[in-house]
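The complex appears here minus one protein chain, its other protein chains still in place.
Here is chain A:
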Amino acid sequence: MSSIVDPIKEGLARGWKVLGGKHGPLPTSLDCDVVIVGSGAGAGITAELLAKAGLKIAIVEEGPLKSSSDFRQLEADAYAQLYQEGGGRKTADQAMPVLQGRCVGGSTTVNWAGAFRTPEETLNYWVDIYGLKECGAEAMKPWFEQVEARLNISEWLTDPNANNSVLRRGALKLGIKAPTIHRNVKGCWNLGSCGLGCPTNAKQSMLVTTIPTALDLGATLMVQTRADKLELKGNQISGLLCQPVHADGSHAGPAFRITAKHYVVAGGAINSPALMMRSGLPNPNDLLGRRTFLHPTVASSAVMPEPVQGWAGAPLAVFSDHFLRTQPIDGAIGYKLETAPVHPGFAMTNLGGMGRTLVDKAKTFPHTSILIGLLRDGFHPEAGGGVVELKSDGSPVLDYPINGYLLDGARRAHLSMVEIQFAAGAKSVRPAHEQAQDYQSWHQAREAILALPYEPYITTIGSAHVMGGCAMAATPAQGVVQPDGQHWQVANLSVHDGSVFPTSIGANPQLTVYAQAARMATGLAKRLTERDVRLDSPAVPASAASAA
C-alpha cells in the first residue's frame, strides 16, 4: 500500500456528487445554474469560481476520474487511459501526433508542470491586433498573481535533472540565457512522471485543486459523459445533450439533457470548436475551428558522456527564450527551447528509426538527452494554423498543413539545439528527422542539417499545446467570443479554455488558460450573481449561496 493519501477517494467518501462510469448511473435529465463542459485548465478554474459564487454547477467530462492511487507511472496505462484518442490523436494527414488530456483535470493531469505567464509581446499583439485591451500585461498581472497563489506556482529551486542541465550548460557556453522554470507543485518528489499522472498529488493540477473545491461546494461532476450537442433556440442555448461513454469513447447508454441558465464550453482547443460545430451554432464570419495552433515541436537527441537518465526528475526545469526574443514576432518563426522527459515508449517512438538505429538508441538510452524546440505559430500569414473538421461520426480532426515557413523554423531549431548539445559536451547528436544520422561534431551536424530535406513526415514534429479555434476579439469580425468569453452571437454561452487564444503564445499555455479563465469566470460570476469571487478567498457561506 502506498503511503500517499488519495484526495479523490477521500472526497468521494465525503459524499461528492460524482456520477457516470463506475460512479453510478447518470440522471435522465438535470437542471442547474451553469453547466461546464470539460474539467481541464479552463473548466477547473471556472468551476471553483462559479461554485464560490454560490451557483449550482454541473461539470461534464468525457474522460474517466483517475487519481493518485491509479497513477502507477506506467506509460502502458497512461497514454491509453488519460489522453485523447488513447494517445493516438494526430493531425488529419497523420504528420503530427497531438497530445491532449482526456480525464478529470484534462491536460493539467498529464502536463509537465511548467508554468509561464503569457509573454508580454504576445499580450501586446493581442491588444494591438485583436483589440483585447483587457489582456494587456498590466491588466493581466493581478490575474496571474491570483492563479499563481492558488496553484502554488513559483520558481523551481531543486537542481535541474541531468537532461535540463544539458540545456543550461550548453546555452551558457554559447552566451544564451537559460533561466529556471516556474512550476505548479507542492511537495514535489521530483519523480519525473508528470506526463503519466502525478502519483503523489504534488502537481497542482485541476484534479487536486479546483475540481475538489467545486465538489466540496456541492457541484455535480459527470464523468465518462460527452457533451454532444448544444441546442439553440433563437439566440439562446436551451439545453445540452450529453452522451454517456465507455472508456474507449463508444456509447454507454441513452443520451440525456442538461438545462442551465448559462453554458460554459471548456473542452480544450479542437474539442470545444467541434462541439459548437456539431451544434450548428451561428458562425457568420467563418472563424469557428479556424486558426488552431499547436506550437509545432521538433526535437534533437544527444548522447552525453555522463548518465542522463532523462526519465528521472522534473521534466521541465530550465528553458531558453533566446530564439523568441531576439527576432520580430511576425518575422521568420521563433522558437522556445525546452527539454522533454525521456521515457522509453515516448522517446524511442518519437525519435524514429528501426532495426540497427533502434538498437544503437537502446544501448545509449540512459545517456540520451532530448531538447525540444516549440515553434511560435500564429503571428505570420504563413503560420495561420489548422482547421477543425468533423468526421462522419461527429468526432473532430485537426487539419494542420506543415508548410515551408514552419519547416524553415524546424531546421533552424534543430541547428540551435544541436549546437547547444555539442557545447554541453555531447558525444553525438541526432535531430529527430527520418533521414538524419548520428553526427559527431557541430561542424558535421551543421553541414548535414543544412543539406537535409525538410518535408512533412520525415521531419519529426508533434504537439502538446493546442490553442485557438474560438478566438476572443473586440469585434465579431475577428473573434468567435467577446473579450469576456461570451459568445458573440449566442446569449448564454461562454468559452473558457485555450481555444480562445487568437494566436499561439510562445510559452507553455497552462498559466495563460488559468489566468484568462479566472478573468472570464470572475466576470461571469459577477454578471450572474452580483458577487465578487476570488480564487484565493473562501467561498461564500452556504446560507448566502442559495439566493443565486
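Convention: contacts are C-beta pairs under 8 Å (C-beta built on N, C-alpha and C of every residue); 3 or more make two chains touch, one makes a residue touch a chain; residues count from 1.
Here is the rule we use: contacts and distances are computed from a predicted model.
Novice: I want to check something: the complex is missing a chain, and I'd like its UniProt protein name from "Twin-arginine translocation pathway signal protein", "4Fe-4S dicluster protein", "Succinate dehydrogenase" or "Ferritin-like domain-containing protein".
Specialist: In UniProt, the chain excluded from the picture bears the name "Twin-arginine translocation pathway signal protein".
Novice: Could you tell me which of A:V359, A:L450 or A:A491 touches the chain that is not displayed?
Specialist: A:V359
Novice: Hey, which of A:L12, A:L174 or A:L191 is the one touching the hidden chain?
Specialist: That would be A:L191, which touches the missing chain.
Novice: For the full complex, which residue in A:K391, A:H443 or A:R527 touches the chain that was left out?
Specialist: Residue touching the chain left out of view: A:K391.
Novice: Which of A:Y79, A:F379, A:F422 or A:F501 touches the chain that is not shown?
Specialist: Candidates A:Y79, A:F379, A:F422 or A:F501; residue touching the omitted chain: A:Y79.
Novice: Would you write out the residues of chain A that touch the absent chain, in ascending order?
Specialist: Output for chain A: 2-4, 72-76, 79-81, 85-88, 92-95, 97, 189, 191, 193, 199-200, 247-250, 311-312, 343-346, 348-349, 354-356, 358-359, 361-362, 365-366, 391, 393, 395, 399, 401, 434-435, 455-458.
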